[in-house]
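The other protein chains are all here in position, but one chain of the complex has been omitted.
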Amino acid sequence: MSIIQIKNVDLYYDKHHALKNITGEIKERSITALIGPSGCGKSTFLRTLNRMNDMIQGVHIEGEVLVAEQNIYHEDVNVENLRKNIGMVFQQPNPFPKSIYDNIAFGTRIHGMRDRKELDEVVEQSLKAAALWEEVKDILKKPAYGLSGGQQQRLCIARALAVNPQILLMDEPTSALDPISTAKIEELIGELRKQYTIVIVTHNMQQAARISDETAFFLQGEVIEFDTTEKIFHTPSDQRTEDYIAGRFG
Amino acid sequence: MNEAVLKNARNRLAGSQSQKEISGIVQKKRMNREDLIVKSILFLCAMVSVLTTIGIVAVLLVETLSFFKDVSLLSFLTDTKWTPLFKPEHFGILSLLSGSVLITLGASLVALPLGLMTAIYLSEYADDRVRRVIKPILEVLAGIPTIVYGYFALTFVTPLFRMIFPDMGVFNALSASIVVGIMILPMVASLSEDAMVSVPKSLRNGAYALGATRLEVARKVVVPAAFSGIISSFVLAISRAIGETMIVTIAAGATPKLTMNPLESVQTMTSYIVQVSLGDIQHGSIEYKTIFAVGMTLFVLTFLINLIAQWLKRRFKEEY
Partner (left out) sequence: MDQGKWRIRKTMDHFAKITFLSATLFGIAFLGILLYQIVADGVRWISWDFFTNFSSRFPSKAGVAAALIGSIWIILLTGPIAFFLGVGTALYLEEYTKKSWFTRFIQVNIHNLAGVPSIVYGILGLAVFVQGLMLGQAVLAGVFTMSLLVLPIMVVSSQEAIRSVPQQMRNASYALGASKWQTISRVVIPTALPNILTGVILALSRAIGETAPLIVVGALTFVAFVPVSPMDPFTVLPIQIFNWTSRPQDDFRAIAAAGIMVLLVVLLTMNLLAVYLRNKYQKRY
């Protein structure tokens, strides 16, 4: 069953037509990978799912994105609530210049939770879910910048989980990390799959093949092929997909 | 499909008709109001600077117009005497203007060449280590309050020059203008250096590759390329010198005089305003109004000079 449906989405940066008639479905509690060469629109597409493109001047979107059967581009949508339900993890780990604890508690505080005990609970659960608890439980009051890059990225994942989202968007979450940290994050994503719907943009085709259930191949603002990862990587129906997978361009 | 999750998500997202009244719309309105209030407050903050400009112009204009009911514009611009505080009253701005010009001229003669040479030294000759020492010292020089410079002009520079010119009075344009020059020197040096540093390395390397010396590179490549930045630093410094008040009040005296002799005591527009302010002035009296008429002249003059600086910067925008 699909939790996100994308219907004929077009996106323009001023005159530039960046996404062309995108249609597709994201299945619940699955991992969907978005692949394609740089500038193909996969990150832009990811940001249409939680309306992060709203912040960029000159962006204009047509079409519908349904989350739990509701069009998130409807004028009455509460964007803050939407983003609370759809977490996001960025390419560069971007913790706030605050303590580890305050980083995790930021979102829940924003949404009105003040009780110290509840906050403690949320912080612990989120860090555990992001497999970081054991490493940081004694240094919760220390600045988040003291952590390594991989730890920071898991902190950012924990921070996103703390507001209890249904869906997690990840924009190349391992591209700034070393191989060991990458492996840890991939393992974590595999765990999260049991509870969350995950959409992940990746440059790394092995990564897409390793972790995802579904894969969408983007090229110049279009979805060329969107199918099970199995099919995309073994029997792609489009010649361009096959060329990209085989490393002939991009 | 997990119905609970879907329902949960649906509850959190506004959009469906049943949700509109309950959470979605109400909350959205609250958010909008918060945004609106914050934006209005910030807008008012931003308007303070606009109101300041309007206030300055309005205040100067109103009292200046009132001043010109008592004094004709012609005599203001052509009379060569300025004696508003005693009879017979004269209101010739030229006497104060010449004081300001004399001080500014002297200050420029000190600050422009020294500032430019300092900038060239820092950007073309000095290595990083030297620069790291000298630049903060120049910043300190720029941060010294003008009252301190004034004290120094009166108690050190003037006695020094009176050894050379024994006839020179205690209050004179010479030491005031030299010290004003030193006050604006860091401004010339740092703005000119900024302009020179932003000249691309490739331009310099081209000249060095042809065997040019540093002096030749500075003179024929860097200074011409950074010309507009240098000139605009000059113009801004001149504007600062015209507006400078305490150094001239302390060291140049209080004698409005149409003279270009630096050994004499003069009065500038700024030091006149201070002199009147120090006395007991009646609101609405002619002395009170002279502050505004002189202030208006000063404001218009510095405003025009600043406009020229901006125009120069745009007009000669370097294209590398």
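We just call them A and B in the order they show up, numbering each chain from 1.
Please note the rule applied: a contact is a pair of C-beta atoms (placed from the backbone, for glycine too) under 8 Å apart; a residue touches a chain by one contact, two chains touch by 3 or more.
None of the values given here were measured: they were computed from a predicted structure.
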| item | value |
| --- | --- |
| Full-complex contact with the absent chain, from A:G87, A:G221 or A:P236 | A:G87 |
| Contact with the hidden chain (one of B:G150, B:G229 or B:P262) | B:G150 |
| Of A:G41, A:G107 or A:G150, the one touching the omitted chain in the full complex | A:G107 |
| Selected residue (touches chain absent from view) among B:C45, B:L74, B:I164 or B:L210 | B:C45 |
| Those residues of chain B which, in the complete complex, touch the missing chain | 31, 34-35, 38-39, 41-46, 48-50, 52-53, 55-56, 59-60, 63, 113-114, 117-118, 120-122, 125-126, 134, 137-138, 140-141, 143-152, 154-156, 182, 185-186, 189, 213-216, 218, 236, 239, 242-246, 249-250, 270, 273-274, 277-278, 283, 291-292, 295, 298-299, 302-303, 306, 310 |
| Residues of chain A in contact with the chain not shown | 50, 52, 55, 57, 80-85, 87-88, 90, 92, 94-98, 106-107, 110-111, 143, 145, 156, 159-160, 163 |
